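Every protein chain except one is present and positioned as in the full complex.
And then subunit A:
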Amino acid sequence: MKMSINGGGKHFIPWAFPVLLLISWQIFSSLGVIPARVLPAPLDVLLAAVELSKSGELFDHISVSLGRAVTGCLIGGTIGFFLGLFNGISRISELLFDTSIQMLRNIPHLALIPLVILWFGIDETSKIFIVALGVLFPVYINTYHGIKSVDKGLIEMGRAYGLSATSLFWMIIFPGAFSSILVGIRFSLGVMWMTLIVAETISAHSGIGYMAMNAREFMQMDVIVLSIVLYALFGKLSDVIARMIEGKWLQWNA
């Protein structure tokens, strides 16, 4: 089978299926095959988005959600990264902490939501805490394994060529672990959105999840679907950003 995929096609093909799905969804809704109380038409969802944007409500919710996502991700990612770093480099640190972290890792972090609500109430802290907790472990594990699996031969070579401990880290250990660390970051971005959705849906005064739960009270099907679409778009966006970092920093691996 011979099929040449040129530059334009490469960008278009991944979107062909979602677009086709959207069009048929609109057609079936217009024909009444899909009742509006089961699933609103895409145009209705778009209208809802326009309405909510006009009042500014939509952007308030989005910025609140994004703020939580980014803050939680930064806190959890930083802690996970440094724990992974220390445990990967220092045997003492590994002995001290790794077992405990592996134990904590196996608790589903969403199970802590009731506890976290009791601790922090339902304001920002609880959401950020849960997101940070969810993000911490994938970043930790991939950083730790990335550093552990750096080629020992390269480290020895660096030593033989007189590199200082700092240069050894920045020139060999960190770049060697970097692709693994990025895998952790990509994975944790997924965890970040999932955690945020659950946390916002269960307990919040604002945010996309709150917008969806609020819409349920008033049977605003279009707003509920809009929230889901927003999560999908942001999930895709964070993946695109992660890929861009990969493209920039892992050129040598291409």
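Operating definition for what follows: a contact is a pair of C-beta atoms (placed from the backbone, for glycine too) under 8 Å apart; a residue touches a chain by one contact, two chains touch by 3 or more; residues count from 1.
In the analysis below, contacts and distances are computed from a predicted model.
Student: Between "ATP-binding cassette domain-containing protein", "GntR family transcriptional regulator", "ABC transporter permease subunit" or "Uroporphyrinogen decarboxylase", choose the name on the UniProt record of the chain that's been left out.
Tutor: Of "ATP-binding cassette domain-containing protein", "GntR family transcriptional regulator", "ABC transporter permease subunit" or "Uroporphyrinogen decarboxylase", the absent chain's UniProt record names it "ATP-binding cassette domain-containing protein".
Student: Pick out which of A:172, A:185 or A:212 touches the chain that's been left out of the picture.
Tutor: Missing-chain contact among the listed residues: A:172.
Student: Out of A:159, A:205 or A:243, which touches the unshown chain?
Tutor: Going through A:159, A:205 or A:243 one by one, A:159 is the residue touching the chain not shown.
Student: Which residue numbers on subunit A touch the omitted chain?
Tutor: Touching the chain left out of view, subunit A contributes residues 151, 153-154, 156-163, 167, 171-172, 175-176, 178, 250-253.
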